[in-house]
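Of the protein chains in this complex, all but one are displayed in their positions.
Chains: A and B, in written order; residue numbering restarts at 1 for each.
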Amino acid sequence: MNRGLTASNTVSLPQDDRVGGLPAAIFLLLALVPFAAGFGPESYVLGLFTRVMVFAIAALALDFICGYGGLVSFGHAAFVGIGAYAVGILGAHGITDMLVSLPSALLASAIFAYLTGNVCLRTRSVYFIMITLAFGQMAYFIAGSLAPYGGDDGLTIRLRSTLFGFAILQNDRSFYYFVLLALLAAYLLFRAIVYSRFGRVFRGARENPTRMSTLGFDVFRFQRVGYVIAGAVGGLSGFLLANATQFVSPAFMSWQRSGELIIMILLGGLGTLHGAIIGAAAYLLIEEALGGITEQWKLIFGPLLVLIVLFARGGLLGLADKIRGRLGRA
Amino acid sequence: MPDPVLQLDDLHKNFGGLVVTDGVTLDIGAGELHAVIGPNGAGKTTLINQISGLLAPTAGTIRFDGVDVTALPVDKRAQLGLARSFQITSVLPRFSALENVALAVQARGQTSYRFFGRADRERTVNDTASAALGEVGLTDRGQTLAAHLSHGEKRALELAIAIAMQPKLLLLDEPMAGTGHEESARLVDVLKRLKGRFSMLLVEHDMAAVFALADRISVLTYGRILASGQPDAVRADPKVVAAYLGEEME
Partner (left out) sequence: MSTGLVVVQILNGLQFGVLLFLIAAGLTLVFGVMDFINLAHGVQYMLGAYLAVAFYALTGNFLVALVLALAAALVFGLLLEFLIFRHLYDRDHLEQVIATFGIIIFLNQAVKTVWGAAPLTLPIPEFFSGSIVLMPGLLYPVWRLVIIGSGLAIGLLLYILVGHTRVGMLVRAGATNARMVSALGVDIHRLFMIVFGFGTMLAAFAGAMIAPILSVEPGMGDSVLILAFVVIVIGGIGSMRGAFLAALLIGLVDTLGRSFAIDILRLVMPPSPARTVGPAIASMLIYVLMALVLYFRPSGLFPARGRG
């Protein structure tokens, strides 16, 4: 169903693939945060922006399958949670080396994506949303029933991941840059994929899957590969989240979290990649800001979402385009 | 004698109680342009959908180039060399005309499981795609978004996509539908030029086009083949005249 939702309503992909001004600016700003943070409550600011970047990674993956691939997954948080639990469970058994926990996180999420993708991707978009939602719930309940690993209450992680025994992530600043690097890597990865041969088929499958199969493409397999990649990157986000909070809980995989991820990509601008980063930042920062003002901030946020859907299609980037257009005309 | 490119053997398709294809046996030889005509509701599109793989027949077999493809999925048939155009234009609207065709070229060549390197900058693919666009007269429209093409241009694009697949058999589902005189004539010219390069199964209502192009004609009514053979023989067949051509030819 292609009723023109993306920030770019006209083209499937902008011709220019130079990492343009805006994405570069975003990364530059993010790189400068730790310096600016020194002027305020440093660990709070660092922690906040670390979280922004961690969720941005998950949002990037979601934007890839949803914004470019047309696969609206309402269970994306499950991949994040699985990645996080990989860290938690290994940690509970004394294994903290990231050379073990990171690949484990990626692999676990990828496997979950493969198995659930096999079921979801056979169905129409309509069912797809609900089935991904259901699988997300399944992961949530399984995590909650793992009594040895905290069950519903979750599990604390004593130490952040180490490398060859060195606790290189324990320092908040170094961890921040580690996450920034991961975000940059994820961004560049998806950027490349989207313009690649695979990406073209993946995007085409969104426009017209029947047409694609009559060209000779096994649409199901292409979508499954894309879904697994997105799942693995979600697992990366989870690995980082577990390290950031030094805590894992089933709540990481709740459907509300999946919903929040969708909100992020919509907020920033669907199908733009850097929109996912903007959206993650916007959502989390608004949540922080409003939450600080009033406990009832959700009373404002809920209707705000409805208004955004009704009137601000294309998210923040779409709005920016519109404003730029108006200013250009003025 | 080599296998016919397409061999339909007693094909049946029922939708619940409704019989749409009622024992169709047909074959198409290499390089042949075979037209299927018939009144609306005769089951022509259903027939094409079964051949291309979008619909599974209830009974009967479909052999493509000697291979039994009855149970083979759509994409595998396409890989074997079966291309089709759609009655309701089916292009990728937010891709350029060139990229629409380039995807067809990409499908034939090396693997598409390549995750790096810009697909839209592949010289050989783009050249082949441009050539196909040239054959249908869309060379200047390569960079235009498919959504912004006129109806006739979209029909031509569908043809270009099919050509780029370098198929053994091209299924054409009413390519002239909704086009004006000029565009129809242009499409007929293109098809004339393509004749012999590969086999074609042409479903059409435009009788002028059918008689200008067809090597053989089959008439489909109520899901069965009423008559099949050389155009002049079919045209003169009293059954056909009574059932269908009589009104059309007037």
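Just so we're on the same page, a residue touches a chain if its C-beta (ideal position, glycine included) is under 8 Å from a C-beta of that chain, and two chains touch if they have at least 3 such contacts.
No experiment lies behind these values; they were computed from the predicted model shown.
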Message: One chain is left out of this view; which of A:Val33, A:Leu46, A:Ile131 or A:Leu215 touches it in the full complex?
response: A:Ile131
Field: Residue of A:Leu13, A:Ile57 or A:Val72 touching the missing chain in the full complex
entry: A:Val72
- request: Have a look at A:Leu13, A:Leu180 or A:Ile263 and name the one touching the chain we're not showing.
  value: A:Ile263
Task: With the full complex in mind, choose from A:Ile111, A:Ile168, A:Ala251 or A:Leu304 the residue touching the hidden chain.
output: A:Leu304
Query: Of the residues in chain A, which ones touch the absent chain?
result: 1, 3, 5, 66, 72, 74, 116, 118-119, 122-127, 129-131, 133-135, 137-138, 141-142, 144-148, 255-256, 259, 262-263, 266, 270, 296, 298-299, 301-306, 308-310, 313
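Just so it is clear, only the chains that are shown with their structure count from here on.
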Message: Using Cα averages as centroids, what's the distance between chain A and chain B in whole Å?
response: 42
Field: Residues of chain A touching chain B in the complex
entry: 2, 10-12, 15, 17, 192-193, 195-201, 203-204, 207-208, 210-219, 222, 225
- prompt: Within the complex, which stretch of chain B touches chain A?
  reply: 52, 54, 73-76, 78-79, 83-84, 86, 90-95, 99, 102-104, 106-108, 111-120, 145, 147, 161, 165
